[in-house]
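Okay, handing you the structure first.
The other protein chains are all here in position, but one chain of the complex has been omitted.
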Amino acid sequence: MDQLFVGIKTALLSMLGTFMPDWLVTVHSVLISATGIAIFGPLTMMYLTLIERKVVARMQNRLGPNRVGKFGLLQPVADGIKMLTKEDIVPYKADKLLHLLAPITIVVPALMVFAVLPFGRGMIAADLNVGILYFLAVSSTTTISIFIAGWGSHNKFALLGAMRAVAQMVSYEVPMVLSLVPALMIAGSLSTGAIVAAQAERWFAFTPWGFVAFIIFYLCGVAEVNRSPFDLAEAESEIVAGFHTEYSGMKFALFYMAEFMNTFTISALAATIFLGGWHGPFLPSWFWFLLKTYILIFVMIWFRGTLPRLRIDQLMGLAWKFLLPMALVNVVVAGFWYMSSGVIRTFGSIACLVVAFMVLTALNRPYVPEKREYTFAEN
Amino acid sequence: MFYGSGVLRGMLVTLKNMIQSYFCKPEDGGLFTSQYPEKRLPEKERFRNFPFLIYDKEPENLRCVACDICAKECPPKCIYIIRDFDTDGKPLKKPKIFDIDLTVCMNCGICEEACPFDAIYMDHEFEISGRERQGSLLYHKDDLLKSNEHFHKIRPTDAAAIDTRRQEDEAKKQAVKKEPPKPPSTAS
Amino acid sequence: MEKTVTLQDSGAIDTQTLDINIGPQHPSTHGVFRMNMKLDGETVVSLKPVMGYLHRNHEQIAENMFYLGSMPYTDRLDYFNSMTNNFVYALTVEKLAQIEVPERADYIRVIMSELTRLVNHVSVTGFLLNDLGAFFTPVLYAFRERERILDIFEEVSGARMMCNYFRFGGVKYDLSGEALVAIKDVVSRFPKFLDEYEKLLTKNEILCMRCQNVGILSPELAISASITGPMLRASGVNYDIRKVDNYSIYDRFKFRVPLGKVGDVYDRYYVRILEMRESLKILEQALKEIPAGEIMAKKMAPFVKAPRNFKPPLGESYARVEAPKGELGIYIVSDGTPQPWRYHVRAPSFINLTILEDLCVGHKVADAVVILGSVDIVLGEVDR
Partner (left out) sequence: MTELTFIAQLGIYAMMFVVLAAAVAAVTLRNLFHCALALAGVLIGVAGMYLAMHAEFLAMVQILIYVGAVMTLIIFAIMLTQRLGAGDVAQNNKQSLFGAVAAAGFVVTLGGILWKTPWPVKEEAVTSSFSASDLGESLMTTYVLPFEIIAIVLFAVLIGAIVVARKDAPKGAEQ
């Protein structure tokens, strides 16, 4: 069961190999994994929208979509058809080219990032030896498409939303990259396959520095993907729908698709680097990978169902004045952990991290909730 | 406690609710939404929606005597009554036209209070829709007429109380008709 | 984009204010209400509230209508708390016509208005969280409790929100046995829900970050702008009309008035939660002591069947009630005819809105929306 998909691919290739020249076979092997991703990406996106609506509904003691299909299973199909048939309105003074370019340039990186994710043992589309860097580079280009969306729709709310989104994404990229540094340092290479191999006997999340790095990376990932509690860019209560206010029909569906595919890839990467990728006792490797990723996605949906939203300056403060110093301390602690051994290794690093946490919360006084007392008048 | 504890405690509440929604009954934290068209909530007796006219047994002998009190009392003025005249022009105690414009009526129930002849009561039927604004939502007399049995079905206790009161008035009227009214001089 | 406003001192780069309309059709203005904002980056420079989109000429209609006719219209004033609106209209006319309300009717009235206070405060905290960005979860927890109370209203008065239940001199229907049992059940279950609600919200760091020291209302400004209700008490001013006027039978119940200290959005939120706990105390006492007896004053019996020939004597009267949003008052001048000569409603939301600009200037756009949420307005009452 473990090598199911790899077996299918090799069988296909050998079947093709009978009547094709071998250079064409290599082209086809790339094509097969590419179509695999091209099918898997939008499919996860469709059913993530359904899962999100069902989970948030259950948290609110209601059922969630159950009219279309058996348990609402055809709801994504219905949404897709609705999006296709909806009229695509382009504002009068908007820049037609930019308005069209934005959804395209936001979906392409979202799909390209799947190439570097290790879905199972030997199931990586392209095992680049700069895997993580590829991931960061591609996901940093989405800032430009948010700019294009904000500027192209010639709408004040979109402009505000774009400004907020870009400021947020730029300032959350720094702690995100720094939180990856300890994991890369210990694993010794940038490629995702090597990192998963390095976690064979002990997942990084179970080491003290790994746990802190995992939390920081995950929070920055949530911010990078513009999901609650950092969904400032499309804050419906303040600036209507942020940078995609003026989008409707299929273009809006593309934005939606990009957001959910990014949710999947960020959770997948967090699972790969910190939760030991496809390592797992006896279930097939790709099943472990999907299980861990969907657990992390559930946590993101759980955030959305519970937490209110941060304000823009608190969001920036959290990134620059809390997560960044914490990530830097974490790099040092990881180095100390790597060098030392025995008892002082774990307790030393844990103590160090806890002290850093306390110091940072003390320094960020305005963000820590004050104690309030209330008097009761009798008469 | 530590910095993020409030957020975590809040998230535990939503997780508890999510788990409860699978296992608990609606009262203590389970799924409290009801799937409307298939499963309907029990109707409350005093629930009031648009008014209707009552008739005893056949639609002809409806209780309304076209006294126009409810039309005058109705705050948004949505009732329109024209009295019926028989062939030689004598006014009858029956409305020829009795229209209620449901788009204007705000089902406040004042017509039911003001009607001295127990002719108009508030109905329970709320699934009313019309294709255009004026046409189908302007109910005429025959759309409004409903039997006393229907009234008993939707509002048992009120209907029973009203019927007993009407029987007593009936009996009192019969009694007065049987023995002639005493001359006023001896009335104490 | 008119002239550029140089905010920094001379020599620095001069910036241009962005003129934005948080317009009548916007997800978080609680109805048709427009805020005409000038922004410098994210900070609000000036804010002009624009109202009147929901004006329905309520007072003019009431002056051409006989007295009972405008009782259903008072339901539509603050469509969230129809019982307290009826209460204040009934009180005004009873003061005008010197009508004595029987004991049981008074108890029913107190129970109903305290239940509306629960409905209003629990929904307002839910909507405040919605403005803060929590994706409908607190609102739906609040609506689960609100549904139970609205079922009681439907069972008692006939309609969930537009109750039209109070009459001059008493109430329209009596409180049946099972209705009393249902109310006792809701009142006994509410504290457990409130604890869970507080566990979800009160200590939440993001809520504290977003609400503490935002939109601070100083007691002097609150008094001078005649703000009433939870907003005033959150700024520390002890003024609750149930205690000041002791109208109806509120003097028989032991309850306390919670007061805040700082007067920011967080205090307004928490004062409402404490007020809910006090209302529960009143409800418990009222449910224990409710006597049997008449529900309609003898004096008003002839007008039950003929509301239009109820003619209160010449004169004027103003009665006020501690509605969940503040001091709701109705002023009537009667000229002896079945129609009031002058009818005016003192709407708390309208007056609480006047200081929105002072609260919001200097804060961010996100705060302006939250401050509007904490002021708790209902446009039906603001525009009348």
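As written, the chain order gives the labels A, B and C, with residue 1 at the start of each chain.
Everything that follows uses one rule, which is that a residue touches a chain if its C-beta (ideal position, glycine included) is under 8 Å from a C-beta of that chain, and two chains touch if they have at least 3 such contacts.
Since the model is a prediction, treat every value here as computed from it, not as a measurement.
From the options A:16, A:63, A:90 or A:190, the residue with contact to the unseen chain in the full assembly is A:190. Between the chain not shown and the residues A:134, A:172, A:286 or A:367, the one that touches is A:134.
Contact with the undisplayed chain is limited, among A:57, A:159, A:297 or A:356, to A:159. Considering the complete assembly, chain A touches the hidden chain via residues 21, 23, 26-27, 95, 97-98, 101, 128-130, 133-134, 136-138, 140-141, 143-144, 147-148, 150-151, 159, 162-163, 166, 170, 173, 188-190.
The rule is simple: only the chains that are shown with their structure count from here on.
Chain A and chain B have CA centres that are 56 Å apart. Chain contacts: chain B has residues 3, 6-7, 10, 13-14, 17, 32 touching two or more partner chains.
In chain C, the positions touching at least two other chains are 137, 141, 144, 200, 203-208. Only residues 2-3, 6-7, 10-11, 13-15, 17-18, 20-22, 29-33, 35 of chain B touch chain A when the two sit together in their complex.
The touching residues of chain B, when paired with chain C in their complex, are 3-7, 9-10, 13-14, 17, 32, 44, 46-48, 69, 72-73, 75, 106-110, 113-114, 116, 122.
Interface residues of chain C, counted against chain B in their complex, comprise 65, 68-73, 137, 141, 144, 147, 151, 154-159, 162, 164, 172-173, 196, 199-208, 304-308.
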